[in-house]
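All protein chains but one are shown at their positions in the complex.
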Amino acid sequence: MPMRIGTTTFNDRIEKGINDEFMRDSVRSAQERLLGKRLDAAEELGSWEDWRNLGEEIRSHTLEYLDYYLYELSEKVKENGGHVYFAKTAEEANHYIQKVVKRKNGKKIIKSKSMVTEEISMNEALESIGCDVIESDLGEYILQVDDHDPPSHIVVPALHKNKSQIRDVFKEKLGYLNTDKPEELTLFAREKLRKEFLSADIGITGCNFAVAESGTITLVTNEGNARLATTLPKTQITVMGMERIVPTWEELDVMISLLSRSAVGQKLTTYVTALSGPKSPLEGDGPEEFHLVIVDNGRSNIIGTEFQEALHCIRCAACINVCPVYRHVGGHGYGSIYPGPIGAVISPLLGGYEEYGELPFASTLCAACTDACPVKIPLHELLNKHRKNIIEGRGLSAEKIAMRGFQYGTTLPILYQVGTKLAPFLSLPFQTNSFLTKGPGPLKAWTTIRDMPAPNNERFRDWFKKRQKEESFE
Amino acid sequence: MNVSLFVTCLGDIFYPNVGKSVVEVLESLGCEVDFPFSQTCCGQPAFNSGYREEAKEAARNMIRAFENSSYVVGPSGSCVAMFSEYEELFHNEPEMQHKARSLKERSYEFTQFLVDVLGVNNVGASLNATATYHKSCHMTRLLGVKDAPEALLSEVEGLNYRKLPNCENCCGFGGTFSVKMVAISKEMVDEKIKDIESTDADILIGADSGCLMNISGRMNRLQKPVKVMHIAEVLTQREEK
Partner (left out) sequence: MSEQIYNRESFLTSLAQNLGRSTPKTVERPTWKHQPQWQILKNASQDELVTVFKKQCETIHTDVIETESDQLADVIHERVKSYNGKSISAWKDERFHQYDIFSKTDATIHKWDPRMKDNVAQTESADIGITFCDLALAESGTIVLFSNENQGRSVSLLPTTYIALVPKSLIVPRMSQATRKIHLLMKEGEFPATCVNFISGPSNSADIEMNLVVGMHGPIRTTYVVISNL
């Protein structure tokens, strides 16, 4: 699946989302639950602000010296007996992965959840050389079985589906015969996937954080699928976004603590697995061969720019879980595998304004995301910076002309005065009682759903001036 | 104490009564209130739509308008928070940047000024009604004014105050968002109205005219009976028991 999902326009996607009652109910209840859990977890931890500050400090430092730490990481992975491939583009990454798979004569590939492999369309690349690629995260598996339905959330990918839809998918595609109870559906998937794990040639994982000092990659799951994918197949390929790295194990602790709490409200997820290269020759399980693919795919263009902080993201989805826009339109509305506030920031960075230029405007800049972010990414500010870049890159538009009018109006007090003085008269034709119910331009958009107060005949400044005069006569 | 009123453009044009109420409350607490007439808009609509140059010129005007004020007080957390953006807007004009910082340091949102600067929670207001309060996002998150409005409302005699569920949710205004993303904005404001109705309040109180214009505009369209008031208007009420 590429980063771009769906082919419809932004407005069509929004409309579809808003009209999808089930999806909205499930997103709402998920947001409520996750918000509650996250706040409880933060409170339990105590000094949450100190934790966030520490998280921010660590991420800033690491990104500031990213080249150094990536060098160290690659040296250590090599020392541990693994291979490292630095991929500038999605194509380079896929090409290398295909090469490894072909050389190992790999047919069946088991995957644990990874956003970056979605971003580079790795599954398609492997399918194109005849491989069977199986997603093992339950949510991802459901979507894959359902003819590759795109994910709508970065932590809970099948959030938009309900259990009877899932039962129907399993029934139709896999011959499932039981009820829509989550326990039964889960058990069915466990049994199906266990067989796949045992017979897979290659395991492919993402990477939550790599540890530079030891050449370690860590995987965080509740299901245990990342453990299986790195225990049973003989070859392991790990694909990481180049920014997903910490200097030492001490920082790993902090980032994992923040991630577990912010993503799912747990103190630690059930499994945190830290792998340093292939198994030793004497060990009876674990991969014999280990490949780390470090992916740039547009990230380095963000380094050194006003958007560098976007790379601090640890993919916890806390911002998505508080976002009111996400709540109403759902993940698919964003048209990217990265939805929500962080998606609206990074999708345009990785995929360009042409494709994702609407996203930064789909926000009230309410800053709930910024408040929720465990590493203090100023998300609403970054959205606003995108707006600036988009506007400054555009030619003259009706809005730009209006804003120029705004500029003259606000900088020349006399113009502002005349303009605002005229407002009540200009709006008279649209007035019912003291509200406007229709009007031209932005007023038209405003009044499609709400009324607008009519401008007052006496502005505040007129009143104040009159009052001053009266006072001076007294 | 001399206070310059920053009335905001919405306050000036649509809600003059809010400004009048601010003047009344401040004067009753012994402040001398002046109104620099050259003030216009803070520039936020341009700034949040990506028009930095246009916002900058608005900022320049506002910095000039309030240059000689010792305190600047405005009945909108969002507009006052906009002053904090001025410094960055003038990142390559050190002198203006310095002035921008000075303006930021002298500026307060109305309730913040009452509680934090004047040290007043009780202004002697009384109002016999059931009311709830909408926390505006910019005021709470960007300006960091979290408790002042409720502190003031808790001292209003006769007021039956009900906490608004999901009060951290945005009402869907977001300046130009409300006209650019009408469909999403509608869902957000409808959700807010549902929460407001669940409190059975007669009055919705807010501290930001933008949010109030959005919520009241939608409630008016839906013919909801809830009355909308700015907190400054509430604080001037003197109802007999």
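Lettered A and B in written order, each chain numbered from 1.
Assume contacts are C-beta pairs under 8 Å (C-beta built on N, C-alpha and C of every residue); 3 or more make two chains touch, one makes a residue touch a chain.
Just so it is clear, the model here is predicted, and its values are computed rather than measured.
A.B. asks: In the intact complex, which of the presented chains make contact with the chain not displayed?
C.D. replies: Hidden chain contacts in the full assembly come out as A.
A.B. asks: For the chain that's not shown, point to the residue among A:Leu185, A:Ile245, A:Ile377 or A:Ile391 touching it.
C.D. replies: Among A:Leu185, A:Ile245, A:Ile377 or A:Ile391, only A:Leu185 touches the chain that is not shown.
A.B. asks: Could you tell me which of A:Ile204, A:Leu252, A:Cys316 or A:Val329 touches the chain that is not displayed?
C.D. replies: A:Leu252
A.B. asks: Touching the absent chain in the whole complex: find that residue among A:Ile5, A:Ile18, A:Leu35 or A:Ala87.
C.D. replies: Touches the omitted chain: A:Ala87.
A.B. asks: Please identify which residue in A:Glu57, A:Asp146 or A:Glu355 touches the non-displayed chain.
C.D. replies: A:Glu57
A.B. asks: For the chain that got dropped from the picture, name the residues of chain A it touches.
C.D. replies: So the residues of chain A touching the unseen chain are 26, 29-30, 33, 45-47, 50-51, 53-54, 57-58, 61, 64-71, 74-75, 77-78, 80-88, 92, 96, 103, 136-139, 142, 156-159, 162-163, 166, 182-183, 185-187, 190, 193-194, 197-198, 213-214, 222-225, 227-228, 230-232, 242, 247-250, 252-254, 256-257, 264, 266-280, 282-286, 289, 294, 296, 300-301, 303-304.
By definition in this document, only the chains that are shown with their structure count from here on.
A.B. asks: Determine the centre-to-centre distance between chain A and chain B, using the mean Cα coordinates as centres, and give it in whole Å.
C.D. replies: A distance of 32 Å separates the two centres.
A.B. asks: Residue numbers of chain B touching chain A in their complex, please.
C.D. replies: Residue positions touching the partner: 7, 9, 11-16, 19-20, 23, 35, 37-41, 43, 45-54, 57-58, 60-61, 65, 137-138, 141-142, 168-170, 172-189, 191, 213-214, 216-218, 220-221.
A.B. asks: Tell me, which parts of chain A touch chain B in their complex?
C.D. replies: Residue positions touching the partner: 11, 14-15, 18, 322, 324-325, 328-329, 361-368, 370-371, 384, 386-392, 399-400, 403-404, 406-407, 409-411, 413, 416, 420, 423, 435, 437, 442, 445-446, 448-456, 458-461, 463-465.
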